[in-house]
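Take a look at the structure set out below.
Left out: one protein chain. Kept in place: all the others.
Lettered A and B in written order, each chain numbered from 1.
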Amino acid sequence: MKRTVSRKIKERIIETGLFLCALSSVFITLSIVVILTYESYGFFKEVSVVEFFTGTTWTPLFAEPKFGILPLVSGTLLITAISLMVALPVGLISAIYLSEYAPHKLRETIKPVLELLAAVPTVVYGYFALLFLTPLLQKILPDLSGFNAISPGIIMGVMIVPYVSSVSEDAMKAVPMYIREGSYAMGATKLQTAFKVVIPSAFSGIAAAFIMGISRAIGETMVVAIAAGMMPNFTINPMEPVQTLTSYIVQVSLGDVPHGTIEYKTIFAAGMVLFLMTLFFNIIGFWLRKRIREAY
Amino acid sequence: MTMLTTELKAEAENLNFYYGSVQALKNINLSVERRKVTALIGPSGCGKTTFLRCFNRMHDLYPHNRYEGRIILYPDKINIISPEIDPIEVRMQISMVFQKPNPFPKSIYENVAYGLRVRGISKKGILDEAVEKSLRGAALWEEVKDRLNSLAVDLSGGQQQRLCIARALATDPRILLFDEPTSALDPTATSKIEELIIELKNEVTIIIVTHNMQQAARVSDYTAFMYLGEIIEFDKTDKIFTAPSSRLTEEYITGRFG
Partner (left out) sequence: MQNIEHRAQSTDIKKRIALNKLWDYIFLATGLVSTLAGLVLLFALMTNLFIDGSQRLSYKFLTAFPSRFPEEAGILSAWVGTFLLMLVTAFAAIPLGVAAGIYLEEYAGKNWLTDIIEINIANLAGVPSIIYGLLALGMFVYFFKFGESVLTGGLALALLILPMVIMATREAIRAIPNSIREASYALGATKWQTVWWHIIPYSTGGILTGIIIGLSRAIGETAPIITVGALTFIAFLPAAPVSAEFPFISFKWLFDPFTVMPIQIFNWVSRPQQGFHINAAAAGIVLLCMTLFMNAAAIYIRYKFRKRIKW
């Protein structure tokens, strides 16, 4: 009898311990929110919210600092847009190819290699953008500056392709075969079946893949920090150097910024904006993926 | 048009079929009469669905499948399982309705128009006409005519299956294949589909696979009993169900196995 009781207590303790481990992930999120909010609060005590969100000059490290976040946001969005122009079509097309066309053996070979693409450290991709792609592009576009938005944008696109393609492919693979057979039985080709039946059926999953891609592009740091230059530039010209929210944080962190100063707080304010932007997309993505799970 | 009662529509001759190295159909011979319903019955795993799917070359979708022998389609007398014949061409002439209703994630209208669109037909007049005619043919028109643009997946199971029939009818097939079309439906929906099949045979040749012997007896003119990949007996449905010549057939239809 006594043994059963002690056994029950032991089981109880273990379960509680495991539960606390699971709960710790929630504390991570809470800590992120608390720290970003706390430091941003300090920032907004010194800088007006209006200036922050509407100002078009970002020079917090100058003697006469200006705190308009728009150049960083525009830089982030510009590079994100360029990378998506590469990643979404290429990712989707290769997902369709892998899911609907590729022979089983080829697919099983290519998928791990695509995963390896995702494993290349971002700093190495940054090296490629700055020292391989930019010089290459400069041969075609002589006006291109050494730091620019287009080169890191393209490389980032390549980096994101495996994510977009693997999540989209999973979504298409989840479309039951009998739906495809309905289309083939009408005399449709693979292409017709893919575009008219499979893609609409897997729409949520593909959208989730796209959203994930967007979120990754917004949060990507090193490629931009290395190859886009560190110039907060309120522009949509991809030939010019730009700065993103992430590369600004890197720039400040590289210098010696004392704890508690306004410069120190700016990186948390920029981080807050970044966090909210990715959170927005992550929530949409999560909701879309949940919808697929319910569909089949 | 001659209305000979014994006009042939299709004929399987010495048909063998292999999934890789496994032989699933053994030396099948069967003639399908024009504008009649031919039922394939037998215990599960007997090869009836495999046989049905030979008629529109569905097996070509998967690797390592192999046909031997011939299935002749009349009146052209072409062998539709010959490797020289494009499976897509075969499927454009021989439609199929599946076990589980499989409407596409599109509107009711677009589901029915699908086959025509695949054929490159996009004139609204032609599509409208074909959609209405096919939906009427599938006894669904009255129920959906006011909501042709709503999603097909919102229909009930029985309606979805009739929609799939309408989809198959829209391209004016020479043969319509039914693969256990009522196995996922309730009794009311089932009897509607059965009535429809009897109605449809005035216009199109039908081959139906069913595990339900009463259904075969109710809707078909001819019945083939299959067992272990072979046709044990093929005859007029009345004959099969009242005086089968094979003992195996008799045991099956009286429910002693299967």
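Everything below uses one rule, namely that a contact is a pair of C-beta atoms (placed from the backbone, for glycine too) under 8 Å apart; a residue touches a chain by one contact, two chains touch by 3 or more.
The structure presented is a predicted model; accordingly, all values stated were derived computationally and were not measured.
Touching the chain that is not shown, out of A:79, A:158 or A:202: A:158 (per the contact rule at the top). Among A:85, A:141, A:177 or A:191, only A:191 touches the chain left out of the display. Seen from chain B, the chain kept out of the figure touches residues 86, 88-89, 92, 118-120, 172, 174, 203-204.
Residues touching the missing chain, restricted to chain A, are 7, 10-11, 14-15, 17-19, 21-26, 28-29, 31-32, 35-36, 38-39, 89-90, 93-94, 96-98, 101-102, 110, 112-117, 119-124, 126-128, 130-132, 158, 161-162, 165, 187-192, 194, 212, 215-216, 218-222, 225-226, 246, 249-250, 253-254, 259, 267-268, 271, 274-275, 278-279, 281-283, 285-286, 289 (touch as defined at the top).
Throughout what follows, only the chains that are shown with their structure count from here on.
The geometric centre of chain A is 49 Å away from that of chain B, both derived from CA atoms. Residues 103-104, 176, 178-179, 181-189, 192, 196-197, 200-201, 203 of chain A are the ones touching chain B in the complex. Interface residues of chain B facing chain A in the complex, by the touch rule stated above, are 56, 58, 61, 63, 88-89, 91-92, 95-96, 98-100, 102-106, 114-115, 117-119, 164, 167-168, 171.
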